[in-house]
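Shown here: the complex without one of its protein chains, the others still in place.
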Amino acid sequence: MSEPRHQEPLTLTIDGQSVTVPHGTTIFDAARLNNIAIPTLCHQQNQTPVAVCRVCVVDCGERAYQAACIRECEPGMKVETSSPGVLSARKTLYELLMADHPSPCKRQQNSGDCELESQAARAGVGLTDGLLKPRYPQRSVPVMLPDESSLSIAVDYAACILCDRCIRGCSEIRHNDVIARQGKGYHAAIAFDDNRPMGNSSCVSCGECMVSCPTGALTNRRVVGQTLQTLHPDSEIPTPEELLAMKVFQGVSGTFLELNQGAVIRRRIPAGENIVREGENGSTAFYLLEGTVDVFISVPRAHVASAEQKCGLVGRIASRLRSKKEHAREEDASDRKFIPIDAPVDLPYDNPVATLGPGELFGEMTCMSLYPRSATVRAQTDCVVLEMLRNVLDVLQKNKNFRAELERNYRQRALRTHLLSVPVFADLDDEFIAEMQERVELLRFAPGQVITEEGAAADAFYLVRIGFVKVSQKHGDGDDLVVAYLSRGGYFGEMGLLTGGRRNATCTALDHVEVVRIAADDFQRMLLRFPEVRRKLEEVAGQRAAENLARRQRLDRSQPLDHYLAQGLVDAQSLLVLDLEKCTRCDQCVRACADAHDGVTRLLRDGLRFDHYLVATSCRQCRDPRCMVGCPVGSIRRRNSLEVVIEDWCVGCGLCATNCPYGNINVQELVNEAAGYTTKVRKATSCDLCHNLPEPSCVYACPHDAAHRVQPDVFFADLLRSQDEKPHAH
Amino acid sequence: MEIRKRTSKSVAGRHDLNYFKKGSPLRRWQGILTLAALACIALWLAGNAAWHGPTMLSSGPISSSHAVFGEKCAACHKPVAGNLFHRAGFRKEVPDSACLACHAVPAHHANQQNPPNCSICHVEHTGSMMLAHTADSHCTACHANLRAVNAQTQFASSIRSFIDGHPEFAPVRGGFAFDNGIRFAHAAHMKKGLLGPRGPVQMACADCHRPVADQSTAWPYGAAMRTAAFTLTGGRTLNAADVQMLDRDRGRAYQAPVTYAAGCQACHALKFDVHLTDEAPHAEPAEVRAFVATKIRAFAAKHPDVVAAELRHWPPEPMARVPRARLTAVPHNAAEWVTVRTAEAEQRLWHQSCGLCHEGQIPDINADATVAELAAALGNPETLPKLAPTHQPVRWLTHAVFDHASHQAVACAECHSKAAASQNANEVLLPSIATCRRCHNGESHPQGPALGYGHAESGCFLCHEYHAWDGKEPQPVNGETLRELGVLLPR
Partner (left out) sequence: MRIDRTHRPWLTASCLILGVSIAIYVAYALRAPRVGGGTAVGLTFGIVGFGFMLFAAALAVRKRFPIWRIGRAQTWMRGHLWLGSLALPLIFLHAGFHFGGWLTSTLMVLLIIVVLSGLLGACLQHVLPTKMMRDVQFETIYDQIDHIRAGLVVEARERVQSIAEEMAPGRGAGATVVLTYIGAIPEINLELREFTETFAAQIEPWLENKTRQSPLNDRGQSERLFEGLHRLMPERAWKTVDALEEICEEKRQLDRQIVLHRILHGWLLVHIPLSVGLLVLGFVHAVGSLRY
């Protein structure tokens, strides 16, 4: 055949009909345009055709039947869509597919519209006495158990026909890229992420796969009777109409609400009952419809005490908490006065209580990024709340009505405290702040998105409203050097504005981040009106520049070593190493650490080895402090660019412990005696290098000169460079 | 390599963070064994205290002489009051009173500075056999640099040992004046070819010098002592001190003084007349005069013919080997003959016999005296010789005690080397300290191991006594105290 020219219409014959279609049209589309229906299983019109099911095969007069969904029309093609051969082939296909299909599958049971079963029935597969009996018997094939881990979608692998629709829906339509294939032969199946249960994967419950699935493999759990409601039996599921009647839901797709019924429930909570507790895990957000709630942090603002220079006589094994007033820490001048939480307000440090009213949303970070709850919320009066899953919240956040309300709340309530909580802005007056409240922008960023780029022109100042931002600088041959992690209440971008030049760091959103953006001229106005602010900023700028320089210098000295990299030692700024040739395994270091820290040891004498040293499990003061990402109350921070400190308001959620790749942070259950009763409180603890003592206690107490706190790049570089030099400790 | 994935987190996550508070078996056993050790010790101490008293605290075995006390430490260890910060009763040293309860010993010297406690020199708890033997250093502690309380010391003041700083013996030192009243020359008697009454003799030291214990053995040149009691010539007796000295070591420590009867008589017989075989007694001159007169008169009475014959031929033949007296008087009758013969005998005795050895005043008789004058002289006690008193010290070294018996193996001449050549009895024939030092130049270890090879001991305790016994033997132990202690059998 001659090559037809591009875009020229061509003519072919389908089932005897002459059809003219543009070049590039598939046979399926050509037939559809002419009201000829070709059955498909794996093809969906909004997805790229893959032609895996072969149900849409037609006879084109070629040696083999062609899949109509993918085969493009050619001029003069003669297509038969329902010839006996084609019908026979289709029927065989249906029989083969039905052989392993757990019919009737869930979709067929509930809505009678399982595409496979319907098509098979229409094709007359195994119709006997009203029951579908396939020609081929069911075989013994090991198959995965149904996956019920997701809150909104149920997975039944037995019903899956590997049509690939869900994969394409997730990747092409939703761009979430969660679903893929795994296995071979009879053991092929779909998989979520690296074959995790769906509920533990990065699935955002948008429902696209469920909607795409032709069979009962992916179904809405509402359909199978499992929802949020199971957890709260006395809650109601509002109908889509009810929801759409609410202002915040106006503009949301009704179909979406229909399909995702059960993903949002309405609960009535009597006064005095806790809605959420701080530190718990959760995956829902709450929108307050009626009533008021108290938000507070009930864990005492205290920390596990570290020993001062002099110690008491009695050896303490039991732990006691000492509040900050008894045992003041140094450098508290740069404290925040507010504890940032996952709500429209921040809690003041001295009295961490606030109130939320109707129209306010809390639990966003928990819902979007699965962080633990940052505070306890208790109903002050009888309340009505909407509890929703992530897919609903996601949709709401894109809804402009909802966004407007959210931003208004933020500006009125939290923006002021955020601005004031930035130490350099402590001197701003109320009038200026009121002005600012109207002029700021709230921007959203997706995970991985870059907010500001190093080297770009500085044009705005940013405050973080929610989420985590990574501040990094390029170093050497393109390595990223993490400077800090910022969470709610953190700020960045002021240095560029101050110097009037370019940005000196890249800020990237780590999860779903919302920032408050203050434009450059507003910022400059502020600096002009408040010279005190400018002075403080310059002070901070100077400090940061010095720290940066020191960090770079240290890095320049480091020599990455292969086996060193494997353990992540290159990331460490300070290691506790135990010389295994001198250590007698006497546990004195552990005892000393416990004695210096109220009976809670910050180091463990087990871990991986490097050379003849044991790298003890104790905070490494990593350059890239992954522990800090996700703290719901921002209590884990870095002091003086070295010691990692966990502040008093730690709620004991344990996220930092989970995040630390080396297991250096532990959550301790401690007994708190206050107000006449004892409770158990959880606090995270990690090594603080005994910063208030001249030498770390473990090193001080080792009788055999085996324990050393060292800078690994110096210590081990020396070791390798020259065997005669004695390694020296940090 | 490793098949199961090991990360720092997974490895550390296995552990219980409070493991070190839970106690491990090793530490538990350390505690148990420590308590067991303490319990054993407590039991041992208690048991010992219960059954053996404070014996366990003894720092060494008791000396053999005090071993009889057994475990009665209180026999010597008495509570001492008022010692600095020690309240009465805590310190149980051994005060001097504890020793003196049994042993009555005199002090060392009136002018002694800081007399030490008994226990300082007599060191107990070392298992010694002879507690009284003390080490030199206890003596030299003072005597190496001697100071007296309120007088100048009369002794050498820096004696560090027998061979270092010990002065020469006093009798041997220059300036020692000695006069024993006898003229005697050892050289003359000990020479070869000495002629005795019965032919040539070779005299040896032991022929005249013997300890008291050997007095009754045969004397080659004297009459044997019939009695063990030693007597001097003329019934004189030794003073008490000398007697005690002679009695030391069962009469073998010192040499007894030489007597005429034991050592001289055989050769130097006191014959006085040619006609008489009698010997004059070795006694006072008066006694001798009486004896001689009596004997001659008796002879004359018995042998008138001899007398008459001599009267006829005067002068008679002189006695063989006895020089004739120089008298010119001629007797005319028997009485005169007696007088003259007596005078002659006396002259002979005084001048040739007594005067041979004894010093003193021997009056001369006028050679031309008449018989009557002679007779008058014979009756005149003034004409008797006045002999110097003789004096033989038994103990020459007044501050040391010497024992000849322990030196039996040594020949007399080894130490008394000057004796054989001595011409004068006033020479001190004691050996000098250098002679002693030829052998006694080794150390003494009173409670300790044997001495060095080839040396004899030279400890202070061998010769000197600290307690001023003055040569007496120490007194016996007071038995009453022992009885009170329940050591001896009850009465």
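Should a chain be cited, it is by its letter among A and B, assigned in written order, with residues numbered from 1 in that chain.
Quick note on the criterion: a contact is a pair of C-beta atoms (placed from the backbone, for glycine too) under 8 Å apart; a residue touches a chain by one contact, two chains touch by 3 or more.
Remember, it's a predicted structure, so these values are computed and weren't measured experimentally.
Chemist: Name every shown chain in contact with the chain that has been left out of the document.
Modeler: The chain that is not shown touches these displayed chains: A, B.
Chemist: Specify the residue from the set A:R268, A:R682 or A:H704 that touches the hidden chain.
Modeler: Answering carefully, the residue with contact to the hidden chain is A:H704.
Chemist: Which listed residue (A:L231, A:V353, A:L580 or A:V671) would be found touching the missing chain in the intact complex?
Modeler: Only one listed residue reaches the unshown chain, and that is A:L580.
Chemist: Consider the whole complex, including the chain that is not shown, and state which of B:P54, B:P167 or B:P363 touches that chain.
Modeler: Per the contact definition at the top, the residue touching the missing chain is B:P54.
Chemist: Could you please point out the chain A residues that touch the chain left off the display?
Modeler: 140-145, 182-185, 187, 191, 194-197, 307, 309-311, 315, 580-588, 591-592, 595-596, 604-606, 609, 612, 614, 693, 695, 697, 700-706
Chemist: At which residues does chain B meet the chain that is not included here?
Modeler: For chain B, the residues touching the absent chain are 2-4, 11, 14-16, 19-20, 22, 24, 26, 29-30, 33-34, 36-38, 40-41, 45, 48, 54-61, 73, 77, 90-93, 120-121, 123, 125, 134-138, 141.
By definition in this document, only the chains that are shown with their structure count from here on.
Chemist: Please report how many Å separate the Cα centroid of chain A from that of chain B, as a whole number.
Modeler: 116
Chemist: Inside the complex, what are the residues of chain A that reach chain B?
Modeler: Against chain B, the touching part of chain A is residues 317, 567-568, 587, 590-591, 594, 599-601, 604, 606-608, 615, 617, 660-664, 666, 668.
Chemist: So in the complex, which bits of chain B are touching chain A?
Modeler: These residues of chain B touch chain A: 6-15, 17-18, 20-21.
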